[in-house]
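Since the structure comes first, as structure tokens, the remarks are kept for the end.
Removed: one protein chain of the complex. Kept in place: all other protein chains.
All chains are identified by letter, namely A and B, in their written order; residue positions are counted from 1 within each chain.
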Amino acid sequence: MEASREIYWNVGHGIVTLLPMYLLAVFGLACMAIGLLKRIKVYKTGLPMNRKDQPGKRLLCTLQTALLQKRVTSPLLPGLFHGLFFWSFLILFIGTALIVLQADFTDLFWDIKFLEGSFYKLFSLVLDLAGILAVVLLIALLVRRFVILRHSINEDREQLFMHVLMLLILVTGFLIEGFRMAVTELGTPLASWSPVGLFIATIFSGAKEQSMLLLHKFTWWIHLLLVIGFIAAIPFTKFRHIVTTASNYFFKDLGPKGKLINLDLEDENKETFGAVAVTDLAWKDILDADACTTCERCQDRCPAYNTQKPLSPMQVVSQIGDAAFTKPDQNLIDKIGKDALWSCTTCGACQEICPASIEHVRKIVDLRRSLVLMEGEFPGDEVMTAMEQTEVNGNPLGMGYAGRGDWAADLEVPTLAENPEVDALYFVGCYGSFDKRNIRVAQSFVKLCKAAGIKLAILGKEEKCCGEPMRKMGNEYLYQTLAQENIELIKSYGIKHIVTTCPHCFNTLSKDYADLGLEGVAIDHYTVFLDELIAEGSLDIAADNFSCTYHDSCYLGRHNEIYEPPRSLLQHAGASLVEMERSGSEAFCCSAGGGRIMAEEKLGERINIKRAKMAADLDTGLLVSNCPFCLTMFEDGIKGAELENKLEPKDIAEILVERVKH
Amino acid sequence: MKLLVCMKQVPDMESKFQIDGNGTWYSLEDLAWRMNEYDEYSVEQAVLIKEQLGDVDVTVLSIGSDKVKETMKKALAMGCDRGVHIDDANVFTREPYEIAGIIAEFAKDKGFDVILTGMQSQDRGSGQVGLLVAEMLDIASVSTIVSCCCTSEDVEVARELEGGIKAKIKVKLPALLTCQLGLNVPRYPTLPNIMKAKKKELLTLPGEDFLQVAPRMTTEAMFIPEKKAGGIILEGDENELADKLIAILKEKTAVL
């Protein structure tokens, strides 16, 4: 006889079995559908947002991300646990689906059976292995959560319920198999293709057949009820992430990365700006909250959370979800807390790691927008002063605008007004223009360009702050005012290539300015620009060996994924680079992003001190950065950590200019 | 109740100041312009009084070229109800007495219950205009106030004296008050208020209609005071260093 088994063995093929089974299945699916529809209704209380463009790309991306568990498995542990569990459960799901397909369709209507022969053997083996793997993983995950991480059972009841339910489904499944095999397969060669079933069957080998049949029937119904319960429970428990997280992949932000949505300030009928309640956020923000599995990866990487500030990106997302599903009118700013909202550096570490593709930063900025634009509130007087100074002098430092080009006085760099016929415009930024420490970086960059034969010009006193810190702090109005003036100016000179030394200017000019009409201009960060100059042979750097560690600024790294060119520059300069544990896409913020450069850090430990210590621990003596904000923060942080004798912060441009060949 | 706030547009003090061609005032080139800091407190105080008392109409007045309207918009966005711009391109040559004359001429028949001005301007810093306006209108005035509690009848204020002492004074309305820094916390205009301000009345009146007095003094020359020593560097024995520093402080500063 060909290897196979009788489906519905012992429970019966008749209406007595099938009718209640089908009814239960319909009941379970209906519960799920109703539950999900209810949630969709809640999503729709959010504002419209177009996330249905490029459906093909979205679908492909969703399948890849979900089936390959791409986002979940980074970091590998505990991502791999989830991944393996997901794949084993997926296999069991497919197996079950095949059984349903044969028993309730192909065999029923056309007498076609495919779970036979070698395929059946393989099928049995794979399902058994997947099942036992899932059991082991579930137990491991339970141990991790409640024993190792010491989560309280009281607070985590839902998780306990979910784990135990799945465990029971798996165990009852194996029991059914075992009971059946004890009666039908024990002693046949086929039995060894179901090793777990065989193991259970062997335990019960001495039992009476009658009691085996009874036990089998009973367990079969229990197993069915558990499965139906699982299906019905999906929308009502965190099981929903199977649906919501996958949907979130489909509706994810296709980029460009690190770009904010422009607020329409021209609309005369608009009376509120930014978000106070859930209904001021987009539907996607509520879906985000529903897709969150509270895995805590965002929180583990959040620089604010890691320095005892009252912000947890996960908590923000949960609170938004909680409001959406319970009290949609609730004031989110009060619920989340202003201190939490102001603590964000928009470093993007949360979004980068989120296995559910949640967009945390946009929500925080939206809530900040309401505080600033509707209430005129800031995290402190110093920030309001910086805003006012920017309004008057075009820079948050309050320096007289007319002196913006003074740093270049001895360098023979023309302003565009003096000479518009140049290779590129150097958009210097506020710190490069006014801060003594960063002026040295700006001057180094200009000298490097000169050595490479590049003709640069600056805007001088015509340049204004790009508006990035103000925008991230929520002051969209000031940002747009500054941006429009800069854009008009750049357009009026017809310049086609801009280089910046500040990643914040770079990100803003290259992405955000597009929404306000800056088009057809190539914008480079100087690290990429110089790396190309070296590659094409225009810039010659003499390697002179030194040891250093390198800090990936958030806006060059995570927000723009420029990791290699700066490292390549350092290699050219002769660096032996020692990487920090938190580097690349996992880099730990310097504390100055999100407009925090204008604010005093009053809560918790200082982020820059923490980062300076991480760098100092590597004993290279040199911390290299690519961003004026980072450099400022490290100068401060190294002093704060009393590491002056151990660590020196430098910009890449400063290192290169020491080694440039003329 | 009617309130008048007098607001001046001044150069940001961080600007690079240069002497103009006449040698009697600073050059207007390369300057960033803003609301006189002291006036920010008067504007805020006017809006606070409006919020406290309800039925209050606040007029903000400024004298100068068309450019002052930009700064007046901020006052309107902060909550003033209407603006009066007295057009006078030569505002910088006007002595405090003339400025006060213009304001008094405007205000004399308008029945303002309270007039608020800054305690002084950041550029001229004479501290005269507000008090002169009150004298011209023959109403009570209190200068340098750091607290203010206004009713429809009278106003109770604290004047800031030296050494942190304050004098508490009550005067009947109408009255003029000049505002010192720290009187309140000037608000940052909200976006809806910035939008509303764009639609508020901002009347421009010709300066010559209001200038009825002659100046009582003239500026002979304006100059940049002797450059900072460019950093005298002192080095050596601590004892001698201390003596040298004390000598320098005696010579260069008025505090020893």
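In the analysis below, a residue touches a chain if its C-beta (ideal position, glycine included) is under 8 Å from a C-beta of that chain, and two chains touch if they have at least 3 such contacts.
As a convention for this text, contacts and distances are computed from a predicted model.
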item: Protein name as given in UniProt for the chain not displayed, "ABC transporter ATP-binding protein", "Electron transfer flavoprotein alpha subunit apoprotein", "Multiple sugar transport system permease protein" or "Aspartate carbamoyltransferase"; value: "Electron transfer flavoprotein alpha subunit apoprotein"
item: Contact list for the unshown chain, restricted to visible chains; value: A, B
item: Contact residue for the chain not shown (choose from B:Q9, B:S62, B:S143 or B:T190); value: B:S143
item: Option from B:Q52, B:S126, B:T151 or B:T204 whose C-beta touches the chain left out; value: B:S126
item: For chain A, residues in touch with the removed chain; value: 380, 382, 385-386, 397-399, 434-437, 599-600, 606, 635-636, 639-640
item: Touching residues on chain B - with respect to the absent chain; value: 11, 13, 17, 19, 24, 26, 96-97, 120, 122-128, 131-132, 135-136, 140-144, 156, 158-172, 175, 181-182, 215-225, 228-229, 231-235, 238-239, 241-243, 245-246, 248-249, 252-256
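We adopt the following convention: only the chains that are shown with their structure count from here on.
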item: Intercentroid distance (Cα basis), chain B paired with chain A, Å; value: 51
item: Chain A partner contacts - residues on chain B that touch it in the complex; value: 12, 14-16, 30-34, 187-192, 194-195
item: Chain A - residues contacting chain B, complex; value: 265, 268, 271-273, 372-378, 384, 387-388, 391-394, 398-403, 461, 477
